[in-house]
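Note that this complex is displayed minus one protein chain, with the remaining chains in position.
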Amino acid sequence: MKARGAIRTFPAAIAIIRTIANCLKQTSSASAKQVRINPLQKMEEPENNHKINRRKFLGAGVRASVLLGLGGVAALVLKQSVAGNLVWQLDPAKCVQCGRCATSCVLTPSAVKCVHVYAMCGYCDLCGGYFKPETKTLTTAAENQLCPTSALKRKFIEDPFFEYTVDEPLCIGCGKCVKGCGAFGNGSLQLQVRHNRCVNCNQCSIARNCPADAYSRVPASKPYLLRQVGDEKNLTAKTPRR
Amino acid sequence: MTKLNSQDLNRYGRNVAIAGTPRGLSLLRNVAIIAGIFAMILCVLIIINYIQVKRADPLNTKTMKVLVDRMHADPADEQLRQEIREIDLLARRAFFTNQWQVRMGGYLLFFSLLVVVICVTAAGLMQKTIPAVPSGAKTDRWHTLKINRIWVGYTGISIVVISMAILILTHQELGRNLQEAINEQDHAGRPEGREAGMQESRNAELQNTGNGDSLVKKDTIAATERANMDGYPSLQEISRNFPSFRGPGGNGIARQKNIPVNWDGKSGKNIKWKTEIPLPGYNSPIIWNDRVFLTGASQTIRMVYCIDLHTGKILWQKAVEKIPGTPSQEPKIIKETGFSAPTMTTDGRRVYAVFANGDLIALDFAGNQVWAKNLGLPMNHYGHASSLIMYHDLLIVQYDQRGSGSVMALSGKTGEVIWKTSRSVKISWASPVIIQTGKRTELVLAADPMVASYDPATGKELWNFACITGEVGPSVAFAGNIVYSVNDFSKLAAIELGDPPKLLWEDTEYLSDIPSPLATGKHLYLVTSYGAVVCYDAKTGAKYWVQELETPVFASPVLAEGKIYLLDKKGVMHIFNDDQKFTPVSQPQLGEGSSCTPAFADGLIVIRGDKNLFCAGK
Amino acid sequence: MKRKIIIFGALALLLLVIVFIAWDLFFNKPAGNENPYAYDLKSLRSGDSTQILFAEEQHFSTGLPAIHGIALDKSDHIFIAGENGFEIYDPAGKREAAIPIGGTANCIHVDQAGQIYLGMQDHVEIYDQKGRQLKTWNTCGEDAIITSIAAEGKDVYIADAGNKVVYQYDVTGAFHKKIGEKDPSRKIPGFVVPSPYFDLGIGRKGELWVVNPGRHHFEQYNGDGDIMSSWGEAGMSMDGFCGCCNPSNFAIFSDGSFVTSEKGIERIKIYGPDGVFKCMVAGPGSFVEGTRGLDLAVDSKNRILVLDPEKNQVRIFTLKKQVTGK
Partner (left out) sequence: MIGFTHFASSRLHGKKSKRIVFLCLMLFFSIQFLDALAVQRFPKPEFESGYVQPETMQPAARAEMLQIADVIVLVIMLSVISWLVVKKRSRLGVFAASVVSLAYFGFYRQGCICSIGAIQNVTLALFNSSYPAPLAVIGFFILPLIFTLFFGRTFCAGVCPFGAIQDLVAFKPQKLGTRLNAVLGLIPYIYLGLAILYAATGSDFIICRYDPFVGIFRFNASFAMFIFAGTLLVSGIFIARPYCRFLCPYGVLLNWISRFSWKHITITPSTCIQCRLCEDSCPYDAIDLPVTGTNPESRGTTIRKLILISLLVPFFTVLGGWTLSTVHETLASVNGKVRLAKTLVEPASSVNQTETIEVTAFKSSGKPVAQVYAEASRVLKQFYTGSWILGCFLGLVFGITLAYRMVTKYQKDYLPNKGTCLSCTRCVDYCPVRMGDDNLPAI
C-alpha cells in the first residue's frame, strides 16, 4: 500500500519540483532581464538555439515521465479491473424496506421496482403484500389495497389461489408490499433495480442513503440478486446468530 | 505599437464582420425573447407544481387515513367506502398527472431554452464584430501580482479561520467516544444488543437452575464462547482440532488420540462413512469440532463444503461466486495443481478458503458469507496453491507470484488487510507454517531463494536464510529449534535458529518436490514424490533408514500418537512408527487414489480420495 | 459599473453553488428520517396488553445450534429437537441428555411409551430415551417436508408441508393412508400450505386436529380421514389469524382449549374448545421481530412451553397470579 502510494505521488512530485524549478529559473532570468523568445521565431544566435534545444529536451523528458506516471497508475488499476461493466443492485436479504428506494433515486419514478418471484409465491388469498393490515373483506377495492399507486394487480386463478402481478410503470419502488409479503408471507415480492430503467450512476444515490447497506456493484452479466432457491434462510425460522 | 487600420484588418482578418441583415437579427432576437419568456413562465409553473406536491403528497393524504380509520370502525358504511374509492382515484390521478406535468414541463422548458441558445448563438455568429484593441493602458504586471498575492493570502487565512470556526461549532471528540465505547465493550467482554439479551437470560437461567449444576454451567460457558464471534481460539483449542493443512500450525503433528490403523475402503471395514465430493480438488480436509471443511473447484465453479464429521452428510455447500474483483479469465493451471489446491483454514469462528484464481472467502459455520475478496489473478503458471493458516484472528496468505510476491495478514472478521509484506522471491507452491520457538511465535515461509521468518502479528521479517532454489513445493518442518526446508534439484537444509540462523546440516541425495518433510523432534522424515521415505537424525543429518514405497506420494506425512501416517498416490496409508528402525504398523487401503493429506479427530481419520471423502474409525 | 454589478451577481450565484455543496456535504442530513411509505406494523404489534393473562415464569437456553421442535412426554420431561441433535430436560429445565444426530430434526414427538419420533426433512427417525436409534421410516417422497408428528394409540400422524397432506402410519411404521387431500365429495377443502408451517395435534378425545394455514382454519378429522368440523378465521385483530398462513403451531390443553402461535405478528393466544377466542399468552412485544416457528407444548400443570428459535430458548409461560380461573 505504501509503495503503491509512493508510486502514485511520484509523477505529481516531479511535476511540482519541475514547476518550482521553472519558477526559480525564470526569476533568475527575469532579474537578468533576458527576453524570452517565441519558439516559433527563427533564431540566429547559437546561444538561444542551444537554449531552445535544451528546453525541448527537458519538455520531452517531462512528458515522458508524466506518461510513465500515467501508465503506472493505469497499470496499478488495470491489475484489478474488469472488462465488463458493473451495475448497482440491492440484496433483498438485507433490505429493510425503508422507502428510500422510492425517494432517493435520481430518477422519478425510481428505477427500483418491486419484482415478483412467482416461484416463491404462495398464491395466498390473504396476501400480506396486497392488502392493508386491517382489511376485512378480501376484495380489490381501493380501501383495501396496500399499494399507494395500485401497481400490484390481483387475479383469481382457482380456489383458493390468486396471482399477483406488478404493473411496473405504476410501481414507485416504495417497498410497502415487500414488507407485507416478507412479514406474513414467503417473501416472493422483492425490490430490485431494474436495469432497463436504471441509468447506472457512478455512485448510486440510493446506495448512499441505504440504511441497510444492501446495495453493491455487481457484474452487468449477472445483474440481479433475487432471492431464489437454496436460500433457505428466509423461509424458515432464522437461525440465531451466535 | 500602433493600432491597425481597417484596411489591414480586411487584409488579414478571416472572419471579420460578416454583417448580418438587421431584419434577420431582430427576428432572432424576438424569437429568443419570446422563447425566454416562455421558459421563465414554465419555470415558475414547474416550481409552483413542485411546491404543491411537496406540501401535500397525494399518496399520503391525511383525509385518506382518517377515512380508512373510520371505515375500520364502521365496516358496514357503504357510503364511506365509495368516498374512499373516489378520493383514492383522485389522489392517484393527481400523483400521475403531476408527474406527467413535470416531465412535459421539463421537456418544454428544455426546448424553449434550446431555442434561446440557438437564436443567441446564431445572432452571435451573424453579428460578429470587428475585434477592437482594448482601450486603456496595459496594467502594471508587478502591481497586479502584488494584489493577487494579497487576495490569495486573505483567502488562505479565511479558509483556516472557517475551518477553525467549524471545529469550534461541531467539536465532537467522536474518535475518543468511540474508543471509549470499544474499550468499555472489551472490558465488559460481552457482545451487544440481542446477544447481550441472550447472555442475560443465560445468566438468569444459571440462577434458575441452581449453581450446583456443572453441566449447564459448562455448557453456558461454551455457548458464550461460541456466541463470541470476535477473538480467537486458545492454543489448546487449536490443538484439539485440525484447523489447517498439516494440522495446527501446519507442523504435521496431530494431537488426537485413538486414531485407527486398520480400515478398508473397498469392503467398508472401519469406514464410518464415505461421501462423494462433487467437485475435485487437491486440498486436504480440515476439522473443527464436529465439522469437516474442504473445497472443490472446476474451471468455472468453486465450492466450499461443510461435512458432518459423524455422519458424513454434506451439511452445506457454498458456491463461491460474485466475489468483487474476480478476474474474468481463468488462471492457468497445471493438472497436478488443479483449481482448488490450497487447503482451507479456520479459527473456530469462521472458515476461510482460497482458490486458484485468487478468490478468498470467509464463511461462518452456517455457510453464510462473511466477507470475500479477490487477491488478483496470481501471476504464475499453475494458479494459487499455497494453503491458508491462522494466527490468532489473522488469516495469513502467502501470495508468492511473479514480480510481486507478498505475505499478508487479513482480519478474519472483516477481511481487511492488517499487514502486508512484500517478498522478493520466485513463485512457490509451499504453504506458511507457524512455529513456536519458545521465545516467540514465528511465521516461516519457503520460496526461492530463501526460508524467511516473519512476525505473524506485524509482518516484520525476523530473519531469512538463503538455502533453497526452484519453484518450491514442500513447506518447511520445524522441531527442536531447527527448521527444515527442502526442494527438488536444490537441497535439504536443516537451519538452526539463532541470531543469525545457521546451517546445521544438508543433504542432496533425497529431495522432495511435493510432500513436505516431517520433523518429530528426534527424527526428520523426508518423503520424495516418487515414494522414497528417508529417516534422518534431526540434529546430525545421519540417515537411519531409507524405505522405497514404490508408489508415488503427493500427500505429506503426519505424526499422530507416535505413528507416522503417509498416504500414497494409490490410496494406501503407510503407517509406521517414529523410530530409528523402519517398523511398519499397517497399510490400510482406501480403495481409490488420493493426493491429499489426511485430517485427524479423536478416534477418527478423514481422508480425501480422488472422488470421495472417507472417514475411518474404530 | 454595470459590468461590475453583473460580475458581482454572477459571482454571488457561483458562490451560492459552492456554499450549497459545502452545506449539503457537511451539514445536511443525508436523507429524510421519515418513510412516507411506511408499512405500519407497529400499531398491530403493540396490541392490547390487557388481554395478556400470562407471564413468562422461566426460560432456559438450549445447547443446539438451532432449534425447531418441542415435545413433552407424559411425565413432563421436555424434548427439544433441532440442528444436529435433540436434548432432554427435566420439567425444571435441567438438561438430562443431549443426543447428537446426523442432520436436522424439524419436529419432535414423544409417544406414551416414551419413544421419540423425529421428523427429518423427508423421513422419520425413532429413538429411545437413551438416544439409541430404533428405526427409520422410509422417505415420504422427494418434496416431503415433515413439519409435525403426533401419535394416538396405534396411529401416528405425520404432517407433510411439501405435499400438503397428513399421513397416517401405525406404530410399526406401516403406511395406512393420506388424510386431507382435496375431495369435494367428502367436503374436504384440501390443505393450503404456502409456507413450511403445518402443524397437527391430538385433542382430548383422541381426535386429530390439523391446521389448514392457508385458510386460517383448524380442521378436525377422524381416523378414517373424514372431516368432522372446523373453526377459525383470518384477521389481524386479536381473535383472527393474521397473515397469509397461520397459525403456525398449536398445542391442546387438557380441557380441550387450543393455544396457538402466529408468525408475522408474533403472538400466542388461547381459544376455547369451540374456537372462541379467550385470551393472549404473549404478544409481539415478547419476541424478536420476524420470529417464526414458535412451537408450543402444554404440560400437565397447564404451563405453556414456547420454543423461541430466534432466542434459542424454551420459554415457560404461566397464568398471572392475580388472575384466578379463566
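What to note about this one:
As written, the chain order gives the labels A, B and C, with residue 1 at the start of each chain.
Rule of thumb we're sticking to: a contact is a pair of C-beta atoms (placed from the backbone, for glycine too) under 8 Å apart; a residue touches a chain by one contact, two chains touch by 3 or more.
All values reported here derive from a predicted model rather than from experimental measurement.
Touched by the hidden chain within the whole complex are the displayed chains A, B, C. Taking the complete complex into account, B:175 is the one of B:175, B:403, B:438 or B:500 that touches the chain left out. Only one of B:413, B:426 or B:608 touches the absent chain when the whole complex is considered: B:413. Across the entire complex, the residue among A:90, A:120, A:170 or A:206 in touch with the chain not shown is A:120.
From the set B:149, B:381, B:402 or B:460, the residue in touch with the chain omitted from the display is B:149, counting the whole complex. Mapped onto subunit A, the footprint of the missing chain covers residues 1, 4, 8, 12, 15-16, 18-20, 23-24, 26-27, 29-31, 33-38, 40-41, 59, 62-63, 66-67, 70, 73-74, 76-78, 80-87, 94, 96, 98, 100, 106-108, 115-123, 157-158, 161, 163, 165, 186, 194-196, 198-203, 205, 208, 211-213, 217, 220-224, 226, 228-232, 235-237, 239, 241. Panel shows subunit C; residues 3, 6-7, 9-11, 13-14, 16-18, 20-21, 24-26, 30-31, 33, 35, 66-71, 82-83, 104, 106-109, 119, 121-122, 142-143, 145-150, 159, 161-164, 192, 194-199, 248-249, 289-290, 292-293, 295, 307, 309 of it touch the chain omitted from the view. What subunit B contributes to its contact with the hidden chain is residues 1-2, 4, 8-9, 11-15, 43, 50, 103, 106-107, 110, 117, 120-121, 124, 131-134, 138, 140-142, 144-145, 147-149, 151-153, 155-156, 159-160, 163-164, 166-167, 170, 172-175, 177-179, 181-182, 185-186, 191-195, 229-230, 278, 314, 316-317, 324-325, 373-376, 413-417.
Convention: only the chains that are shown with their structure count from here on.
With centres set at the average Cα position, the gap from subunit B to subunit C is 37 Å.
Within subunit B, contacts with two or more other chains are made by residues 59-60, 194, 198, 223, 366. Contact of a single residue of subunit C with at least two other chains is seen at positions 36-37, 65, 311-312.
The touching residues of subunit A, when paired with subunit C in their complex, are 97-100, 102-104, 121-128, 133-136, 146, 148, 160, 172, 174-176, 179-180, 183-186, 208-209, 235-240, 242. Those residues of subunit A that touch subunit B in the complex are listed here as 1, 3, 79-80, 82-84, 108-109, 132, 134, 136-137, 141-143, 148-150, 216-219, 222, 233, 239-242.
If you check the complex, the residues on subunit C that touch subunit B are 26, 36-37, 58-61, 63, 65, 84, 92-95, 100, 102-103, 288, 311-313.
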